Structure formats: C-alpha cells, structure tokens
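With one protein chain removed, the remaining protein chains of the complex are shown where they sit.
Just so it is clear, A, B and C label the chains in written order, and each chain counts residues from 1 on its own.
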C-alpha cells in the first residue's frame, strides 16, 4: 500500500497542501488535473526529489518521508522520457543496475528479461536522439522497470505522442500492469485517458486533491463544481432541493424541476452528463418527470458524435451519435423533447 | 479566392512539395496533419515569410508569390500568440495600424471597433505577460483582425489551451467567422477540431497534401491509408474486390466478405467507422450481408463511449454509447453479432 | 523494522552526500577567496590617508577622467559599428559567417601586447592607415585616438557577443507577425527587435566600457602618453614601488566594480522579466 498523509510541499512560489492519498498494491491510479495543478511536483515529491514540509509518505509499510530517492525503489517516467543522451538504449536500461553495482551476468540476464517484456531489441545499440517519441517512452518504461521498483510513477507519458503511438502505448501500459501487477501512479491532464486506464482516479487542482474514487464515481458523481467542470459534465445547474419523492428528492433550478434518486441534503448544484440525455423529435403530450421540450440552439460536431444544445431554458447539452443525428434530422431551431432518468441526475 | 499552385518550399532540411490548394473567399479551411508535417512552414509560406522555390500563390486574383509579407494583407496567429511583450494589449492591437501610419483618430476608432467585436476592454492596459492563455489568443486575434486582412491564418490557436478556454475560443472563432465573413485557414493536429470548425478540410502529411474536401468526405471517404489512419478510422482492412452486386461490389478481406455500394475498381483497402457498426447480443440464425458473429476481445472506455473490439476474425472495432453498453451488459469473451450498412463500407 | 532502518539509511546517506558536497564547497571556497582577498585588501585595507592623497592628486584624477572618457568614446564607436554587425550575425546566414564570428571573438584571447604591436603595425605613423589618417591630422601614437583604437580592439567583442545574444533571444515569430501586420524590415528592427534586445545591448555596452577601462598591454604599446590609469599604476609601481601604486589601483578597481554591478543588475532583472 502507498499512502500520503496530509503532505505539504513547496516549490518556488507554488505549494501543494494537505495531500492525502491511499492506494492498494497493484492499483493503477490516475492522477488527473489541469496544467499547472502541481501534478509533476507531487510526483517528484513521492519520488523523494523535493523535501516534504509536513505530512508523511508511506510505501509498503515503510515511512519514506525523509528517505533519499535512490533508496525508495520507485521507477519514474517523465513526459519527455529523460533518457540519458550520452548512453545507448541498452546502457540506459541497465543504468539503475550499474549504479547499484549488480554483477555483470545478472545485468545481462535482467536486460534480456526486460527486453522480452518490452519489445525494444532492435533499438538497443541506438542513442536516444535517434528514437521516435513512442520508442523513447518504451525505453524509459523499460529503464524504470529494470530495477523492479515497488511503484511506477508516470508523468504524462502519452501527452506528447501522436494519436497512433499514444494508443499503442496505452495498450502497452495496460498489458504491463496486468502482467507485472506493479502499482502505478499515472499523471495526466486528459480525463479520457484517466477513464481508459485508471482503476482509481484522483482529481487534483487548486493546490490539492479535489476528489478521489473509482472512474465511475468521479465521472458520474463529482463532489464539486471544479471536478464537474473538469470532467466535462457540461450540464451543471445551480439551485436547491425543493422537495422529497418516494426514493429521492426534487431539485429546483431556474426553469426546470429535476427528479433525482439522491437524497443529499444541502445540495446546491445538479448535473447531468450529455450522454445520459435522450432526445426525440416526437413531442409527448403528457408531461413526465425529467422530460422537457426545448429548441435546438447549437449543434457541434465532436469527433464521432454531436453535441446538441437544447434551450428549455436553461440550455441543456445532449450527446447524439452520428447515426441518430442523421436519422432524426436535427437542425438548429427545431423543437425537440429531452428526457433523462432520475438516477442520471447527480446533486452535490 | 485563395489558391496555391504546385508550391514547393524548403526550410532547413525539410521540404513541402507540390502543394495545391484552392479555397473560396469566406471559407473556413482546416489544414490538419500530424506534428512535423510542415503545417507551420506552409502557413508562413502563405504569409510570405519563406521564399517559394517553385509554384504560385494567388490571393483574391493577385499573384503574391514574390510579394513582401507586409503587402499581403494577411492576419496571422501563432500557437503561442507571439504578442509583443514590450507593448500593452492596446498597443499590440493597433501595432499594424501604427506601422502603416494610419491617422491617430482612425486608430482610436478602429481599436474601439475591434474591442466591440472581441471583448478585451478590461485587458487593454495590461502587458501580454499578465494574460491567461485564452486571453492571449483573443488579443492575438484582435491584433490580426485590426488591419482588416483578406485572409486569416491560425496556427494551432487552441492547442495549448485548457479544455474550457479551448471550447470558449472555438465558439469565438465560429462567431467571428460568421460575423466578419473572413477567409480563414486554421491549422491543427486535432482532427476533432477540424470536424468541429471546418467548412473544408485538407489533410497534410509526408511532405504534401494527402486529401482535401468537405469534413464529411475526408472523414467518411478517405482516399488513402494515411488519411484513414489519421482520422482514426480504426477498421481498415487490406484485400481486393471479388465481385459485383446490383448497385455496388463485394470486397474480400481475410475472413470477411464486405458488401459495399462503391464500385471503385482496383481498391486495395476497405474501411468502416466504428460508429457505423451496430452491435447486438441476439445472434440471428440466418446470415445477412455485412453481418458477422464474433467474440469481444477488448473493451476500452473512451470518454463518453466505449470501443468494443470484436474478433470475427479479423478484429473489428465498434463504438457503443455508455447507455447501450450498460443495457447490453457487454463483457470480454461474450459472443455478439455485428452489422453495418453497405454504404458504411468505404473502399479505396 | 521500518522506522529503525529508515533512520539508519537517511543518516548514512546524508553524511555521504555531505562529504561530496563539502569537498566541492571547500574547493570552490578557495577560488572565491583567491579572487576576493586581493581585491578586498587593496580596496579596504590600504592606507586611508594615501588613498585620499591619490584621490585629490590631479594626475590621478586626470588620468581617471581620461580613461573613463576614452572608454566612453570607444563604447560609442563600438555601438555604432558593433550593433549592426551583431544583428546581421544573429539574423542572417552568409558565407564565412562562422569565420567572422570567430574573428570577432579573437581579440579576447590575443595577447594584449601582441595586439598593441599589431595595431601599431597598421596605425603607426609610417604604416598603412596611420599614413592616411596622418594626412588628415589624426595620429594614433601617444594620443587619445591611439588609446581609443587599442580599447576598441580589445573590448568590442564583449558588446557584439552580448548584443548578438540579445537579438537571438528575440523570437523570430514576433518579427514574422510584425511583418504580416504591415511593418517593413526596418520598422521591425526599430520597433520590435531593438527594443526587445535593448537590455542585452546596454549590458554589452557597459561590459565594453569596463573592459576598455581595464586595458593596459595594448595601450602601453600604442600610447604610453597621455597616461591612462592602468598605465599610471604601472608607472607608479615601477618608479615609486607598491605603496604608491596601491591607492590608484584601489580607486580604479572600485570604478570598474561599480560599472560591473550595473551590468549584472541589468542582466539579472531581465531574466526575472522573462
């Protein structure tokens, strides 16, 4: 188990405060937050590269708060890989073994083992300057894994790659985690990446951890407006609880009354994911709960789908696949009915 | 009308060859390609900042191939905005008018006009160093528009912004284009952005233009494997045409026979977009065309949807919304039926 | 096990680290003291009375004013000829560019007396340029003009290098954007490139000034008279011994140190702005 207990760390004029995290051995933990949130600082602090002002860091039952980085058995991969430019790929991979004065035979054996896991045989003699982005990341991973670390820290390993290499490496990371069972903390600013890879997710921002949990929890039940915005929830409405139903409550916002299955008291915001909203062109005559009629004000093409903005008012953003979009023939100005289930309405 | 006729340009060891483009006045033209494809070089060439080796550039009926940049009436916005750090925001915006020796009264009037279009009043006195990424982009846009250019060149204006500012600026660009009717060439490496904003798209790569057309054309009917891969088509199968049907042809690939409405002869690849594929858990007994049974081998969470990889074989990637995913209860190892319409099969 | 092991580890590590850095600190300290002690001793520990005597001695005053003035003229000349060259080197490629860059820096390592000899060989009364200038009444041997020529030769690389670095730091894309906005290359230079490189150019000018003041070897060969302060120091030392030379040396070191503090302040505040 890895745990951070109220860690405070300062670097230049930036500070992270009261960072508490806990992850099980073998977890794939995504640390996600906007640029400038201090993600790299936190990673380097876990690795022992910045002095901790207060709080504790424990790795596998051992307090490492004041331990030197070289004693922590942590593997680290930076966004730009930080391969040693004066060494070949092979020398980079075995660097950690060399400095630990592992015997030559053992180094050879270990190199062969790592190369059999991460396929970089054809690169071993090259200098890092001659590698592509994806190849560099693989080598950096191999180097980090060669010393059999207890924890692997990845700092935006995929951000600077083109989409194809990125996807290849995502699969590679998934496979490595599955095969080696190593504990991973993976930093990213891309929430989609967090959903794709993470067993657990923590959202970091405004100098601290904002929310942590499973992808489903963070994605569907954000605990604050910051997290809701960051996860591109889009439909966030301010308001207050106005009543109770059999198994939930009614949330009143400007122009809409939302039925939710949640009973959280004192909630000030309700949110609904665009993909949880049904849109139809047939306008039902009898009013159902969470069913509203509105006019399409804007249509945005987003990759393989469309965002349809329906003004009830307020304006509600709905996600529609290309196929449905074509079939319904949606256009700006058209009247449509939107509907969503009570358990899609999350209040906080 | 803007046109490039077989333009060849070299910069250091990099060359762009035989670049031909044509865009109507008032077009919003997206130039999209991977990092290192020479997009910025091409933009700077259009602006007159690199000498053209051969070919011609015409802007609004005038050959500008050898014209100095300051005579071309082109507005340009770099990814990092390139605001003049020693001048205030207001001075930046009117810089182009100052150097053209426009009268002071006219400069004031023009500044007021630009500020009324792009809302940056509250920033006018500040130095660029004190602005956020989104604010910088707005100022850079205002500066480029202040001289009423005939063509606006945007070099990845959104790439370095956080998601929220990016979305704000996308809407801003849409609005400006609509209101001012200016011709825009917008460079990006993000195909989703190209779909969202572009009236026309050109894909650039491997030293030249690979395909140009409407978003729909490029997205659904790529003309080469390069474009298909770049637009994340995912299902690309090598094979050959094996027969004709009433209104199309049959394409045979390893393990599948695909019925398509296209009659293109000599095609060597077929492709199908993941979102054009239906997936169902009820396995039909009678075989229909483009209907296959396979086993789910992998499930990837991609933002608001899932990629389901079904091994027929070959492995086919299908897109399923979160809702359908939950309703069907898809898991790895499950047998499912996939189906797609003949007009979803594109061959090239 | 955890806690004990940890403190052992941490303890051992930090001693090792301490030892390695302590050695480095010690070695570094020696070189710092080696530079500090002579300068501090001359400036602070020399006899206050003779320092004052030197300060009010018209010979000293005149020589210091001559030195500062000559170095100022040199800097102005260097600015006029050096800044355009620095701009060309920073922005354009041309044949033999790297040869020119090397040549420009050569005076930094050319022995000063050899430089003086070389200059005399060209600007001396009976030589090439010396004859031409002599025809219009300018002579370089034992004259202000000679001092300026000698100072210029040894100090102009400092200005050119600093200005070149300054110009290079100006993002070419700022110039590109300015061009598309309608500015001619000349407008781009004086409205964008020059203002943005200004601090580096100023720092280069100050550096050049200070280097001009410090020159002795080249000047002593080209123009022993009128006597610049470094020559005066040498002459006092030769004629009257160390004690008479110290006060003049102290004053000159202070002057140069102040100019130099100006350079560093300029460059330092620029880095903060970036």
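A few comments on the model shown:
Note that a residue touches a chain if its C-beta (ideal position, glycine included) is under 8 Å from a C-beta of that chain, and two chains touch if they have at least 3 such contacts.
Please read all numbers here as calculations on a predicted model, not as lab measurements.
Here the missing chain is touched by one residue of C:55, C:81, C:133 or C:198, and it is C:81. When the missing chain is restored to the complex, the residue among A:39, A:143 or A:200 that touches it is A:143. Residue in contact with the omitted chain (choice from A:99, A:112 or A:238): A:99.
For chain C, the residues touching the chain absent from view are 13, 16-17, 20-21, 23-25, 27-28, 30-32, 34-39, 41-42, 46, 78, 80-82, 84-85, 87-89, 92, 98, 100-124, 128-129, 152-153, 156, 160, 184-186, 189, 207, 210-211, 213-217, 220-221, 229-231, 233-234, 237, 242, 245-246, 248-250, 252-253, 256-257, 259-261, 264, 268. Residues of chain A in contact with the chain left out of this view: 44, 47-49, 68-70, 72, 74-76, 78, 80, 82, 84-86, 95-96, 99-100, 129, 143-144, 147, 149.
Definition applied: only the chains that are shown with their structure count from here on.
If you average the CA atoms of chain A and of chain C, the two centres end up 54 Å from each other.
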